[in-house]
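Let me begin by handing over the structure; questions about it come next.
One protein chain is absent from this view; the other protein chains keep their places.
The chains carry the letters A, B and C, assigned in the order they are written, with residues numbered from 1 in each.
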């Protein structure tokens, strides 16, 4: 029989993403709703080791649903990778009366949570927070939808200048080893071609596509490139390669960078964060542990953390076809 | 055996919504991809009656993926409700060599398409375009996600002034007879209370909730009210009622209005539009008719137009609970 | 010889506006830069009466430069209009060791400051914070530029739907008795006609202009109406009047409302706030009192508070002509 949970700890870990604050708020208020206590743990697992805690009530999270970043801050913790570090962290939680943990982060953060659980039999629940959408068990990670909007807004601006000058732009976007951002934002931004890690089109195909585009009467083009693409050249080398092979093109490069991680979350991300926070806390109260909450097929579901870590979040191959048709 | 389709007509009808242009673009380019012709029909069914057509190739839809409104314009057509009107429309289509129709709009537009099909055995495919998300057979209509972002952006701004002055705001949002926008944007914007047509909380519950909110230490509050709510008072009467019963509150009203229908579509709506346009055209090419394309459980699916019209797009009742917990 | 100032109090009063937080930050950091103390006074003059103060150092104002509203909150104070109220306020300031006051607000707030100064010989400096731009002595008040951008963004969205449906929209904007917002945002948004308090065009001219617009081939139009316009009809009556006289028009009304007061300040407002805060504090340190800081002819200048209150911020009549030409 699971012991009754009286106090939940919540932390954010790994790269921050828009919607993390909305998720923290949801965890805190769901605890209050069920009359249990909640503490915020600062700077992820490192703050757990240092006992950097703060009691949080429903008013502690006023006016953060719309804020980017994370009020609990995030950090990588080398020390948490050691048994000693985790022991210290556990002692701090016990001392503070914390019975269960909600970890908002990506697969690295979940791995930490899983090890922690296995060592101390401590209830852990994960909420997927990353812009990269590279987590198995959810169709949408927190911050992904916001990042897509940030990227299309940027490319819309770049398109203004591209079409005024009849230029070709290479735009590099985030996504780690996954092409979700590139593929979706590329379609959304009307990209001519999209390079993603999951699909190596090869350089010839790129040149071919650009030539056809010119021939079809397009005067300017945007190519969206995932940071993790496997084409074997970075975006600047790619520019040189294309200019060498297609001298009619004047290529400009834009690396969108860290702004993709920030900004006020979209409505979708705020609602998602609210739903996942409720589910995470209520699952803990039901005695569940070692799950990640997620949204799949329009429903909030649980996936074992282990699967969430090992599984691969596949891109939707239908979108490759859509992208291809859209660049007709 | 269905006759081969060589030319598709596309029109937008009813209230416009962000993403309609992206859907037009997708229809046009999917036709080009399959080497069939496409014509744009201006001002919905009225333009069909007047023969207001334009040939559209892939370059006709350059740089519209990010534009709000509809380049084909929209209009209500009284004449199309008469057999004579529809006859004229059919003659124009035949004269122009159009074999099949893609109708982008809401249930009224689909009803028109269904009647037209029944009279002339003319292939029709629907794409759900409305900000209200009130169509059965799809979890998301085109423009809905964008409207949610528009609404939360507005309420974020209103919250600045609400919390600077410790005030209560009543914000009326669109949605016709459905509470989707109110419920989701209300959660996204951190509303204290949300009034929707699907759930009549009653005036007592509202007063009660506002009193509890004050008691809990909240200094300002937002109440989001769907235009179709059933509480029996309009938003201005509601203000008077609350001020009469809770004199400690200074209530302000904001009716967001038509700006909710405009704006550059979100990435989600652009990708959705692209996917639905491909599916609509390819379904016609496969000989299908009288379906609406939609997105459900993460997949593009077909729903018979008749069901799409008669069915009801239910709100997700889990969200009512999430909203309740979030306003703790 | 003025006595040396060691501690400055800062408050925001009247309607809030974007940039107030940036101004608070500037006042606080300018004090720190000159090694004098600073306290924040909550809820304007009311907080002064209640002694609702907080010590503020440079780190108290981290990450607020981009936030709408005012962290010091604002309130109207009836009590401050009485000699007793002001006496209490003065005692609180003296008790807290405050030597001088920076008042961020509009002319009502400045009048309060001027009376306070005359009664207690207390140094007062004003910073014009209002979206209405209706203060003499500065070409730009804090929040005005942001409000203009908010208004044109909204009208851009409305235009999407207006031009999709060939409709006429009446959009009411803020500005109290001044037409600055209406005139500038109207030009920025490409309005067909602009109704402002400073210039009564009369109803005939409006009808005439709308008829000409239709004749010239415009299919949709936006009319921007200042809330303080003198045409003698409110915006809904105006709609009825126009529809009665020009039946070819289908008029929709949008009242933008309080969202105009919120939102993250524009760069212009943030820089302006930073400059005015520095000048306000440094002017106090130089022994000056009873001035408002402002920006005129590209320079930060001082205007006696009395003039700022009594003077009228005229609209630039060149803009009326520009508006007229632009709607050709």
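Assume a contact is a pair of C-beta atoms (placed from the backbone, for glycine too) under 8 Å apart; a residue touches a chain by one contact, two chains touch by 3 or more.
Nothing here was measured: the structure is a model prediction, and the numbers come from that model.
Engineer: Which residue among C:51, C:188 or C:304 touches the omitted chain?
Structural biologist: C:188
Engineer: Specify the residue from the set C:52, C:156 or C:172 that touches the hidden chain.
Structural biologist: C:156
Engineer: Using the definition of touch stated at the top, determine which of C:12, C:92, C:161 or C:264 touches the missing chain.
Structural biologist: C:264
Engineer: Can you list, in ascending order, the subunit A residues touching the missing chain?
Structural biologist: Those residues of subunit A that touch the unshown chain are 12, 15-16, 18, 20, 67-70, 73-75, 150, 154-166, 169, 252-255, 257-263.
Engineer: Against the chain that's been left off, what residues of subunit C make contact? List them.
Structural biologist: Listed in rising order, the touching residues are 25-26, 29-30, 32-33, 58-59, 62-63, 65-66, 139, 145, 148-149, 151-152, 156, 159, 163, 184-185, 187-190, 216-218, 264, 266-268, 270-271, 274-275, 278, 296-298, 300, 316, 318-319, 321-322, 325-326, 328.
Here is the rule we go by: only the chains that are shown with their structure count from here on.
Engineer: How many angstrom lie between the CA centroids of subunit B and subunit C, rounded to a whole number?
Structural biologist: 36
Engineer: What's the distance between the Cα centroids of subunit A and subunit C, rounded to whole Å?
Structural biologist: Inter-chain centre distance comes to 39 Å.
Engineer: What is the distance, in whole Å, between the centres of subunit A and subunit B, each centre taken as the mean of its C-alpha atoms?
Structural biologist: So the centroids are 28 Å from each other.
Engineer: For subunit B, what residues touch not just one other chain but two or more?
Structural biologist: 156, 159, 163
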